[in-house]
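For this depiction, one protein chain was excluded, whereas all remaining protein chains were kept in their positions.
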Amino acid sequence: MLSKVFVTGIGTVTGIGINVSETFSSLTSQQTGISSAIYLDTIHRDAIPVCEVKASNEKLCELASISTKIRLTRTSLIGIIAAKEALESSGITNISAKKTGLISATTVGGMDKTEKYFGDYNSNKRFNEFICSHDSGSSTEIIADHLGIKEFISTISTACSASANAIIFGTQLIKHGILDRVLVGGTDALTKFTLNGFNALLILTKTECKPFDQNRTGLVLGEGAGYLVLESEKSVQEENKRIICEVKGYGNACDAYHQTATSPNGYGPYLSMQNALEMGGLKPDGIQYINAHGTGTTNNDLSEGKAIEQIFTEKVPYISSTKAYTGHLLGAAGSVEAVYCCLAIRERTIFPNLNFEEPMKELSFTPTDKVVKNINIENVMSNSFGFGGNNSSIIFSRC
Amino acid sequence: MEAFIKGIGIVSPQNTTEGIKFLSEVVEYNSGYMSCVEPVYSNYISPVISRKLSRILKLSIVASKVCLSNSSIETPDAIITGTGLGCIQNTEDVLNSILENNESFIVPTSFIHSTHNTISSQIAIYLKCHGQNLTFSHRTFSFESAVLYGMIYLADKYGENVLVGGVDEMTPTLFDIGSKLIFKSISKSNLNMLNEKNKGAYAGEGMAFFTLSSNYSEGDYAKIKVVETIYNPDSVNSLKLKIEKAINSAGLSIGDIDAVMLGITGNSESNRYYQELINSLLKNKILLYYKHLCGEYFTSSSFALWCCANILKRQFIPSILRLNKNENNSITNILIYNQFNNKNHSIMLLGKC
Partner (left out) sequence: MKIMEQLIIELKEKIIKNLNLKDLTIEDIDTEAPLFVEGLGLDSIDALDLIVILEKDYGIKIESIDEGKNILNSVKSMAEKIMSHNSEN
């Protein structure tokens, strides 16, 4: 009999808050974190809006209680802060008391340092330390070492669905008794690499991020981290732990259509949502809220919207994308938005889809554009759809 | 949880892609780094598609196609890949563009193909596979994580078969940068790797794909019984205990292991752990090694898996793999052990079908 899996801790750092409390405050006061770049040294500073964590690397070191002499990547620093908060909120004080793992996700890894020093490796040995911080596994090991996690660690890198897939993998490890509890999530810093790369694809908006709006013009890139602590039924019962919610079901499917665009009818997203519902033993009308991928690009919002209509044929539940708050967090998007889903259940609140003005002609539904309070959410679905047609959906349920 | 290896497709610095020969001829390198023996791409991929693909993508598609053909499967139910550094050439191209052109003129194709999961996705697009698709990227845990995920996938009965791959490419720039840390250039034969006194591993690359299934059928290569990653053990003793525990979990003891495939490199410092294990836990076993044939790269254990799967199926050990002269009447269980940086230790336990 496979174990149920519960969320017992959450932590997050993004442009709208350096912890869960600040984040919730921003979400409910409809305060976006999107602005011009302050910390990233880019020629696009005045032209392209972004959503940075409102702290320099020095400040992040302070928040993480790490000496600035240790030159960690921004991705690692943001990750450590969020991961620590998740562990603390779960009440875990002795990491080795149980089989505890870490599954992290990232897209850029240590690229924030690589892109600075790549040209200097041959001329200056000082920067060689950043060779080792480049790869995806580096930030995971730095977080693991900082928190004392050893039992099982790995890193997933599937672009925008990466941290959702980390949650899925972590859930499986607990179900099969490989771990008692696992810290899952992802972290990504804003980099010139991704900013210029996405700009070359002409999918960054120069104005506003307007998910599911007829006049949307593209996405805004952000940076941040989100982590959740997942525990087995046995682990929770042993300590009489307070549960935030249950990981009820999940689905991962491949659109297999195009490297960057989703198929017009959203087949991959349809499959991932369908699989999540089936696994959770739920019908579409059992979902009260969808936290959509909703990037604000012409392509995603249409494909995702079409897929949602195909599944929720009778009535589309409350739906919003929170990317107009935080920007698109790439590898961290799935887990940060999973944290928001947990908050939605715990605080009985649905967060709005900011900047919504005009419904999309092709869709029959419109997103929620106001904060909805005092609402019982039994089941919430979180969507994360990545480059390469990597589509993931996770359902979190109230306990 | 166990899985049967139904088919394998591998592109490597040896002649491993086409034909059924199992290391009967060996490619020798005397300079630079070990580079894959390139196939004739047009035999596998149409020019219309291959024109847009970087080298790592083309080689991965070739390896996966050979694997599926070897398994008599057209489309797998899921595709899970491990890659330590992903599409590094594309990453370099974008970085160079940012540096040289002050954040201008980034070539979109290079950026799009620089994400780590491009390999898995392009294979899925090519095969029209809508099943689960994951990419693990964690140093020398990358391939092992992919194998574990594949085994869990099969145990959960999401599908009947899963394509699992280990992929990493070497580029001149990566070799140059890596030479500051762990690589050394081959100046004498790779086949004399262990006799070289200098520190440093020989750099290499490879793309290996395996079709795994929970159902046995005649002709399968081998059974994967255990895959485990061990992170930062407190001591060699702690490592030994974990390895033994992993073997026990398959209902076996260390005495049941006939042969051990070791990720020994030309770097004597990193060989310390291997030496400790050889002197204790692995005493009297048939000892084998593989990195003199494929080089060091994050997913090199996939090359080791190809070797061991073939040994179990053919009941034959090519002399080029041998580290010692120990013999056995038959080979029933093989343990693969690899480690990186004295921190990332991984094992795979294979059994004869």
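Some points to look at:
Should a chain be cited, it is by its letter among A and B, assigned in written order, with residues numbered from 1 in that chain.
Everything below uses one rule, namely that contacts are C-beta pairs under 8 Å (C-beta built on N, C-alpha and C of every residue); 3 or more make two chains touch, one makes a residue touch a chain.
Here the structure is a predicted model, which means the values were calculated and not measured.
Across the entire complex, contacts from the unshown chain go to A, B. Across B:M1, B:V107 or B:C353, the residue that sits in touch with the chain not pictured is B:V107. Of A:T260, A:N275 or A:N379, it is A:T260 that touches the chain left out of the display. If you put the missing chain back, the residues of chain A touching it would be 200-202, 258-261. Across the interface with the omitted chain, chain B contributes residues 47-48, 51-52, 101, 104-109, 112.
Everything that follows uses one rule, which is that only the chains that are shown with their structure count from here on.
One inter-chain figure worth recording: chain A and chain B are separated by 30 Å, centre to centre, where each centre is the mean of the chain's CA atoms. Of all the residues in chain B, the ones that touch chain A in their complex are 1, 79, 84-86, 94-95, 97-99, 102-104, 106-108, 111-118, 120-122, 124-125, 127-139, 141-142, 145, 149, 152, 155-156, 176-178, 180-181, 229, 231-233, 298, 343.
Across the interface of their complex, chain B is touched by residues 42-44, 107, 114-115, 118-119, 121-122, 125, 128, 131-132, 135-137, 140-141, 144-145, 150-159, 165, 169, 172-173, 176, 192-193, 196-201, 252-260, 267-268, 271, 386-390 of chain A.
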